[in-house]
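Of the protein chains in this complex, one is absent; all others appear in place.
This part shows subunit A:
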Amino acid sequence: MTEASTIAVSAETGAAPGGDVQQDKPRSLASDAWRQLKKNPIFWVSVILIALFVLMAVVPQLFTSTDPNEAILQQARERPSLDGPWFGRDIQGYDIYARTIHGARASILVGVFATLSTLIIGTALGIIAGFYGGWIDAIVSRLTDIFFAIPLLLGGILFMSVMPNDQNTPYLVVVGKVVVVLAIFGWPGIARLMRSSVLQVKPNDYVQAARALGASPWRIIRSHVLPNAMAPVIVVSTINLGVYIAVEATLSFLGIGLTPPAVSWGVAISDALVGIRTTPHMLLFPSLFLSLAVLAFIMLGDAIRDAFDPKSR
């Protein structure tokens, strides 16, 4: 290299070669988002709440040693007290605190698996539709529209009446059915979002450049389209996790979601209706936990969206 061009290069970077580079730490979009998240108190509140609920779902014994299925009829409708059962007892004599803690498992299971399955189905179909376009896009998009047109509750009632649960259905099958219903009616939203996101990413020069440098379609999707199109879907899925927990409770409340003996907040709320005036604490505690769980995921989704969106900073 001639001396002149060395000087020119240095002038261009505004620094002598080698200087002033160390403090310029590599920063990816994800690490930028993480730095943003760390500063957000809403993020930490939601993370702590979610961690608590996940802990409840995994090891409820940490929080209570009472068997949630132990009914003491003599003490039915006992009011909450600091030295008795903390949240009181319900009409059947169940310990409401124990049942509320144990109910977290159903909600978290349904929320996580419904989110994962909608994420996988919706992302895959959305990418295929957006990336390949043409008749593939037309078919996938119409399919999405068809599923969009079926109301979730109607579909749920239909599905559950075709495949009803009974007393002997294993717990995981009961939960699995709710997940299937939510996945069937939840993926179109994700697919649409993913498709539009892919359509935004696809015309970018780096996708064209990857093609010009010999990348296969699969590689282009995996390392160029997917990582750049994921952010909105991650945000919506996080919020959806909360929404699915609420929908699970709705379905269970209507008697078409989880059914006893499965313990869940929706079931508990449904049971509480018979004595809403005489035993309001039966309604209060499961509702409170349900609202907190839903709120936690929606707050987390909001925080992540703010972190990913540079314009909101």
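Observations on the structure shown:
Methods note: a contact is a pair of C-beta atoms (placed from the backbone, for glycine too) under 8 Å apart; a residue touches a chain by one contact, two chains touch by 3 or more; residues count from 1.
The criterion applied here is as follows: contacts and distances are computed from a predicted model.
Looking at the choices "Carbon monoxide dehydrogenase", "histidine kinase", "L-ascorbate metabolism protein UlaG, beta-lactamase superfamily" or "ABC transporter ATP-binding protein", the name in the UniProt record of the chain not drawn here is "ABC transporter ATP-binding protein". From the options A:151, A:170, A:227 or A:280, the residue with contact to the unseen chain in the full assembly is A:227. Of A:61, A:81 or A:208, it is A:208 that touches the chain left out of the display. Interface note: of A:61, A:81, A:200 or A:216, the residue touching the hidden chain in the full complex is A:216. Interface residues of subunit A facing the missing partner chain: 1, 5, 8-13, 15-19, 21-22, 24, 26-30, 204-206, 208-216, 219, 223-224, 227-228.
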